[in-house]
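One chain of protein is taken out of this complex; the other chains stay put.
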Amino acid sequence: MKKSTRMIIGFLLLALLFLAVWLIERAMGTNSMVITVLKKGAVYALIAVSMNLLNGFTGLFSLGQAGFMLVGAYTYAVFTIPMAKRMAVYQYYQGGIIQFEIPFFLAILLAGVVAALFAALIGMPVLRLKSDYLAIATLGFAEIIRAIIQYDKLGPITNGSNLLKTYPTFTTVLFPFVVSAVCIGIILLLIHSTYGRAFKAIRDDEIAAEAMGINLFRHKQLAFVVSSFFAGVGGALLAMYQGTVQANAFKSAMTYEILLIVVIGGMGSVSGSVMASFLFIACSEWWMRFLDSELMIGTFKVPLLRSGFRMVVFSILIMLVVLFYRRGIMGDRELSFDMFRRRKGVASK
Amino acid sequence: MSHVLRLENITMQFGGVVAINDLSMHIDQGEIVALIGPNGAGKTTAFNCITGVYEPTNGAVYFNDQCIVRNQPTGRMKKLYAGDNRTPCEGPRIAMTPDKITKLGIARTFQNIRLFKSQSAFENVLIGMHLRRTSNPFSATFRLNLQEEKQMRQQAMELLEIVGLGAFAYEKATSLPYGQQRRLEIARALATQPRLLLLDEPAAGMNPQETDELGEFIVRIKDDFKLTVFLIEHHMNLVMDISDRIYVIDFGRQIAHGSPAQVQDDPEVIRAYLGEEEA
Amino acid sequence: MIDKLLPCLLSGVSVGGQYALIAVGYTMVYGILRLINFAHGDIFTAAGFFMVYLAASLPLSLSLPLVILLTVALGFAVERVAYKPLRSAPRMSVMISAIGVSYLLQNLMWYITGGLAKQYPVIPWLSTSIAIGPTSTKIVTLFTPVLTIILSVALVTLIRRTKIGMAMRAVSRDFETARLMGIKIDSVISATFIIGSFLAAVGSVLYFSNYTSVTPTIGAMPGLKAFVAAVFGGIGSIPGAVIGAFVIGICENIIKMLGYTTFSDAFTFALLIVILLFKPTGLFGEKISEKV
Amino acid sequence: TIKIGVFEPASGDNGAGGKQETLGIEYANYVVPTVEVGGETFDIELVIVDNQSQTDKAVSAAQSLVDAGVSIVLGSYGSGVSMAGGEIFQSAKIPAIGCSCTNPGVTSLCDYYWRVCFLDPFQGTVMANFAMDEKAATKAYVLTQLGDDYSTGLGFYFQRAFAALGGEVVAGEFPEGTSDFTAYLNNAINDGVQVFFCPTSTTSAALIIDQAASLNVPFALMAGDTWESSVILEAAKGKNVEVFCSTFFDEKDESSTIAAEFVAGFKAWMNANPDKLTNNGGNDIVAAVSALGYDAYMVAIEAIKTADTAVPDALTLILPSVVHEGVTGAISFNEIGDANKDMAYIKKVNNETGAFDFVKTQSVADLG
Partner (left out) sequence: MSLLQVKNLKVNFGGIEALKGISFNVDQGQIVTLIGANGAGKSTTLRAISSLVYPSEGSIYYEGRDITRLDPQKIVEMGIAMVPEGRRVFSNLTVNENLLIGAYLRKDKAAIAKDMDHVYDIFPRLGERHWQLAGTLSGGEQQMLAVGRGMMSRPKILMMDEPSLGLAPMVVQDIFRIIKRLNEEGMTILLIEQNANAALHAAHYGYVLETGHVAMQGTGRELLENRQVREAYLGKSAKR
């Protein structure tokens, strides 16, 4: 198949997917579990891919994702809460000091930009660090950002420890899908550009990469800033999905969750991250919910089922995936036409 | 007296260990110069000082008369400094990073092969071309550099053909046999469009037959690409065959210098390096 | 001033000692497997629950050793089930496995205990309050740092001077070659986990004697702090972990004493980052200088 | 059948409290398992979901209630998750009744939320007054948990009221996961405060009480409704420390027969069922949140009866006018959706018996 025909088919498939999602929404109504899961899955897909860009493609072990999402989510929320509602939202701070609002699409962009700015600042000192030291430093920064946002004195801007609400949210599931798709598309383009190759070179061997004339710091910084930009956008989308944001939720556990998705999907596989996001969200928030409530089959009470059991089963599931799919669902390959062809070839043998 | 590469009084110390001791040498355009010496003499360290991987304790390196490295002992090293040359190098400290030096036109291969493991041979070469790009992240992402990208791919393919790896372009670099990995490393270095090529034991792990082929190959690319080659090697057949001049070092110090014939017969070199039988 | 500073230093040293015992466990495992054992904090918590449940039906003289035994067994089992099968897998998978184990342990503990805080049994001697100058504290506060230092000196000796210590260091670099030397790497790694879990068990007894309530997530924060301490000291270095833990414990308390309570955690991280900027591999970390 | 959603945490930081609240609802369902609508008797089925005490997980939990087709939702323990869920209920146009979420924002920012308990401004004011009046306090230390809206909110209102009454306040904040509170307690000792107001989760509470006792603190510990828990009793039992908390309900209050009936029935129900007893924390002490859960359920039933339908839209319309005589007092809603409640119970831990002693009731009227 020629490259151009492949591209066309790819776009057609994507369009078909969008159409399917739109039809589902039509059929099930905006308010249904499928749609909720699809929304969150789309948001997480973007965030996971942005993390994969750092961890999987550039080999920078960063655990700061939740911090940048937090920045993005707050930037979005703070600037889009309608004036009329500010008094009630900033109940402890006389309506806060930001007395204007901006259109939501601008705010989404701004969310990315602010997160990217933070990343540029933070990157300057910490990107000199290696592997686990980098991880703990970025984790630390995420925690510091959270503490700052929760700081009482900044309450007039951030509302302190209290949540933000009443800003514009998704009206249709297509919105997060389109935004995520566009963002992931851009990340894909970057990965497959000469810069993306340089990222992978840095991942494979820093010393050799530097000897090939690749400026380590600048490229790491680029990956870090781009990843954070999209994490910020993802944070804004997450805020839209949730309808409320509170700094409290953006703990390291959230970063771990995303890291889990990335690894389960396969480090260095964009399609893996996307698939894993939807699976992970559906599994943890939807399909397994029944495990939490007691179930009677006739007069027989199914043992073990009670609150908390879902999470136990879920963590066992994760362990099983990690132990038996060491390199994740996709390894470092991508979903492609060739793959199916080869699969078929093997099957027909 | 314009040399392609000139080392001036380089001393490299690791704590108390003096790996290179007051080493001065020069290489001229179009030469193949070999650096030989016993194991641990400081050959690889010399390469590392030239390419900016290590910062020498004292001394300067000039590339086409441009100073790329210069340092003198400071702080703790002042006390520890044990080089022969007790007068520290003059001038402000210059410490270019390896990527800058590569950009100026010095490329290298590594003693222990360092290919980009997860990438194909083709991609390895493409990465070598990254530093000559004109695109910025934005134009590269949004494919405003199609022309350049096409050119890069074409050149990379040509390079692979030249080193005889055309057929293996899409193989994973690490799945290639050893000898071909060495060639791929050279192709990748060539991709950075160097003026000076540093080869660290390119024939290690090759059998004599392959080594012979490699020698011919090095001479050929030197001519084709108008390169200057600086080479570390323990295979004496190769070294004696292709080098114009040879520097011999031991314990970081130069012990001999001259044409292959001169060096081969130097008693000091025989004592320290070649051994009796070979002579 | 002194009557303000003394209690502050006192609790700083005590907190530092507790972090240190956990941090050493992290650092040992990291030193050998290059694995951040995220589950370590949860093993520590599990040790707390073992004690709560055992002490409910057994006398202390029995339950104490049993707790240590069970914790060590848990550490051993975690290694065998979750890490051993991944010996040849990419590093990231092992780490995810560690996160998975941590999730699993937390969720299991939640499921079993229902999530309510459980009171830790009183261990008579440790929990006794004594007066020091103007303030009073539990004996365990003073006992912890002393025991910590004794244990870590013993450990350092084990690793530097003994054959098994040498084997541990060898395994940490290269599994395959270590096997070629006749080293049973699985046993060496198990030994590491056993020592680490033992320290976690001891740490938990000291910790919970001080902070008498156990919840499924209580290990998370000391775990994180201990990990920060390990990084601070240069991960892989035992003296580094101990010193890092004490520095963090004391600084934290001074910051709180000065009234900057909002940023006490943030400060810990900021301190860590500043240290890393000057010493990118922590205070005593070996430089990862790769010979080119 | 008619489905009623129970939106409560069963895991996470507030899991323990959420379970107790759920117990109250379950008991209410046991007492009133059916409702008559349009002359026909319908079974009432509870649909219980776990919102994990996290705002980011609460969305899909709330959504699963909507998907299950509930007519009305009860809960949640914790204001943050209630607000997060409120978004979903609002867009699905399903009314919700909060049981113990005390943050003003729950109802003021959501048109579909009502609640049966009092609010933080009230509670904070009550405790400030109590500290002033009963403890003759002039100086108070307020310790709140960073990032916890309940804790900082209640702390804020206490601080405001206490300052308004002429008292002096020193504030401290601790990050989540803190185990060592001696620094804060020492600071309070050094500052010479008379009360230590620390509205926190029970996890931190147990640690604070224990450490306060071993430091022999010269002041009383005070907190809000979360501290009315067996965890607190266990922690304070046999120790030399004064602990007060305000709450919605007192199980020993004999003045109301409805309440007395509820307490007796609830205890019997729990004791007959070991699982329930475990969920309550291993004893049969009646938590105020259980009583509120019970009341919320009864209000929901009342609404269904009055509307004579279980269609969410109708319930939304009828709720503002519902009145109900509950075990935690008379319930009627104001225009924002909050219950017109004006009475808080103040309790003190009895260090010997390990139970709560009723101290007094305080109402807004008393405060003037």
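To keep things simple, chains are lettered A, B, C and D as they appear, and every chain counts its residues starting from 1.
Heads up, the rule we're going with is that contacts are C-beta pairs under 8 Å (C-beta built on N, C-alpha and C of every residue); 3 or more make two chains touch, one makes a residue touch a chain.
What you see is a predicted model; the values in this text were computed from it and never measured.
**Q** Checking the contacts here: which visible chains does the omitted one touch?
**A** Hidden chain contacts in the full assembly come out as B, C.
**Q** Hey, which of C:144, C:172 or C:197 is the one touching the hidden chain?
**A** C:172
**Q** Who touches the missing chain here, B:2, B:151 or B:237?
**A** B:237
**Q** Which parts of chain C are in contact with the chain that was left out?
**A** 163, 166-167, 169-170, 172-174, 176-184, 286, 291
**Q** What residue numbers in chain B mark contact with the hidden partner chain?
**A** 14, 17, 36-42, 44, 111-112, 177-180, 201, 204-212, 234, 236-237, 272-275, 277-278
Keep this in mind: only the chains that are shown with their structure count from here on.
**Q** Hey, which chain ends up farthest from chain B, C-alpha centres compared?
**A** D
**Q** Of all the chains shown, whose C-alpha centre falls nearest the centre of every protein C-alpha atom combined?
**A** A
**Q** So, what's the distance in Å between the C-alpha centres of chain C and chain B?
**A** 47
**Q** State, to the nearest whole Å, the distance from the C-alpha centre of chain A to the C-alpha centre of chain C.
**A** About 31 Å, centre to centre.
**Q** Between chain A and chain D, what's the gap in Å when you average each chain's C-alpha atoms?
**A** Chain centres of chain A and chain D, defined by C-alpha means, are spaced 34 Å apart.
**Q** By the touch rule stated above, which residues of chain C touch at least two different other chains?
**A** 107, 110, 114-115, 224, 262, 265, 292
**Q** Multi-chain contacts in chain A: which residues touch at least two other chains?
**A** 147, 150, 152, 207, 306, 308, 311
**Q** Could you list, by residue number, the parts of chain A that touch chain C in their complex?
**A** 55, 125-126, 128-130, 132-133, 135-137, 139-141, 143-144, 147-148, 150-152, 207, 252, 256, 259-260, 263-264, 267, 306, 308-309, 311-312, 314-316, 318-319, 322-323, 326-328
**Q** Considering only the defined contacts, which chain A positions touch chain D in the complex?
**A** 30-33, 36-37, 40, 85, 88-89, 91-92, 146-147, 150, 152, 160-163, 165-166, 169, 238, 241-249, 251, 254, 281, 285-286, 289, 292-293, 306-308, 310-311
**Q** Mind listing the chain D positions that touch chain A in their complex?
**A** 10-11, 15, 19, 48-50, 54-61, 63-64, 66-67, 80, 83-84, 87-88, 91-92, 103-105, 108-109, 146-149, 151-153, 156, 173, 175-176, 275
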